[in-house]
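If you scroll down you'll find the structure; I have some questions about it.
The other protein chains are all here in position, but one chain of the complex has been omitted.
A, B and C are the chain letters, set down in written order, and residue numbers restart from 1 in every chain.
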């Protein structure tokens, strides 16, 4: 079987498609024939060696994928061959709260990931794919979908009528926009592109603010709420946007800190957090139990993650380059024939 | 000014329209010219003397209403004359948890209620009416709307994809159906009438079960969920339906106990509650803070409570008789010119 | 190896000590040499055929026990031989919320239980014993301890200063008294015996009411709280005591429904639940994650479950008879040499 791996060193130029021995299922395990993978920015950072320079190599990158169960080991009862499944991001985070041990088991680093023809995973570490989704659409859910669910539903308890500000139009942002709509929230989105703002409005966002033409977007969004501020911010920019997010959020509101696209470290004034009784909640995907709840909502509302472009398995490197370009709206996927 | 009151004794035949002195606003108070009232079954029970036989008379019945602020006392800052407002059910339950003192201040008993031409209430004990609602529609919100919000959102934390079973098609039931839809839930409704089931489906319910033709409706609904059971039951029947509700709910689910239309007392086997880790949550309307959150959702989604029929002020007695007949679908209102 | 089992039919007279084949550990499993067992009333009901008349026989009864790991199967990493461990009640309830599938895996019915010389359990389905506890003391924790933790901490969120009423002086009651003290609560206990009330006061209860001499104990306890009522009731009596518990609890308080020693079914008036905004929360033990949190508290505060009497393995039948007599104060245990 073929897998893409980073072998001798980090860097996209070292990402190579190699042959590995076929896998078999031990007790409680299943073999999955992968059909589609979606890329996250984390995967790109991992390949480049920026995410975790001490990651052991070789590593099969990527954590999101969909495949078909083709073999099951002794004692497997949760799935049967033919089932279409998605491995979960942190293989040991089945339910309950996160822990060090659970977060050590994430796919695409430290564990081998989804960008190969076959994978072996524990039967406990996967979920069934909602029937209405294509392979590529479903491949977007494990990180992006579960992260949005954890932020908005589990930690955020967003209810109908709540105001939710979503930063940008990346993968988590677009899906969070769709999900927040299903929860009955009023969605505000920022982007550097008016065209992208139009597209998220078509997906249900009520308000868009161009942060390039409105650098003081935090204040602008607060004004849109009558001066009260939004209840919840899906913060994907990190240190570079947090101060504006703190201007946009209401007293006692929540900022779900999910990404750091604008930078990880920067001078930050913490006073607004305490003076405004704000909760800054870090989110690192979520558990299988969250994923199952998400899937129920996805199925009921026939939600479809937005796929920007699908690359062939052989084009994995081009897929990463396209992701890094930042030109996409929606997810970048790889099809595995 | 005219008010309807129960004077010399309980009973609909003792409900009389009488003249009272005009009211004025003390410090922190406002005078409201009432425009519409909606009736709840509690009001009927109160008039008949069934709800609280020790209630002091005379009493102006009814707790739900809408009116216009026509005078404000010293120190009033939350509203101005001309504002369209709704008094809250428990006048002292502004926020936080319920308490004995807060629940002693409910309108329509022990305090005088909304069925009169003018009311005086503390400025803290009212909310602004969502602009898109007619007076009669808004008059349905204070008990029915806040109860559904408290049950589904505050205590129930219903999220998208959750399965919510709603018993019957009374006022709370219909509004809970609408609200559960806005929250992204999958709604199951029971009724004795196929025609009414069709009407709640038009309002967003996914499934209807006729409890007359399917007396074992608890089991039937559980089967509709693949045997798992619903996450939440809006229990309006009381002791007479609770055992079936316990058959319909999932392990670890919640039953919001709101009404007792089928009877208050009956032999009950409590084992399913503990064996299935079920939560039975009593709900007695809610706070002003809940009402304000509800109104935000009502406004955002342009929700409209269903009004069955509007009576003139002079027809208040007929309105009660119509309510008691049980023939309505949606709320029974009284217009105050 | 020897186990006690109910073989040909239910009834204590059919409980027999038999030889079974030695057990070995499959992948992910461990073999435990049992050292001590504690009896719950559920075990007695099970043996008698009252708990689940459809339970398949033979069955090894009892769900609580302590033993030493003596062998581990392939892939076991959570424990090593020599570790002193307790199997968890619902073997599949590791974390998260309860479910049908998780609650199907309880020890002592439907699965074979702890009353034998050896057991095999999955490595995920056990916890390490707090070091300061004797085998018999620790054997009291799996049901009694986790139930009290789930009720008071997970579902009840009891905080310092809260008033907690605990019904009776059985196993859960005594441990809940100890635990509520550690949480900073003010504890009220009922009993039919003044002597037992003195003993729970020595364990930290602030107030005791003899329900034999004070049949209206609900009102009496409410009076002790200045008329406000208690925040939380640990309800172990069931249908026979629930109405008095509803008199004792405050508006908006919680009743954790755990046992039904006074009867499962009885006429019940549900109005107080809804009129007082009460939460009745069924509790059926809890998850491994709860057990681990409990053990941390037990270790920090050197809590010791109260053991009334320890029987030898050969005296298991006498132990059940003693349990059924109701004369004990604290847990009845069986030592396995």
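A few remarks follow.
By our rule, contacts are C-beta pairs under 8 Å (C-beta built on N, C-alpha and C of every residue); 3 or more make two chains touch, one makes a residue touch a chain.
Note that the coordinates shown come from a computational prediction; the quantities given were computed from them, not determined experimentally.
Of the candidate positions A:260, A:297 or A:310, contact with the unshown chain belongs to A:260. Considering the whole complex, the residue from C:104, C:132 or C:157 that touches the absent chain is C:157. Which of A:97, A:132 or A:212 touches the hidden chain is settled by the complete complex: it is A:97.
Only one of C:135, C:155 or C:186 touches the chain withheld from this view, namely C:186. If you put the hidden chain back, the residue from B:70, B:94, B:128 or B:206 that touches it is B:94. In the full complex, chain B touches the hidden chain at residues 26-28, 74-75, 94-97, 287, 289.
If you put the missing chain back, the residues of chain C touching it would be 153, 157, 159-162, 179, 182-184, 186, 293-301.
For chain A, the list of residues touching the undisplayed chain reads 97-100, 102-103, 155, 227-228, 238-239, 242, 250-252, 257-260, 264-284.
In the analysis below, only the chains that are shown with their structure count from here on.
Taking the mean of the C-alpha atoms as each chain's centre, chain A and chain B sit 41 Å apart. Multi-chain contact residues of chain C (touching two or more other chains): 97.
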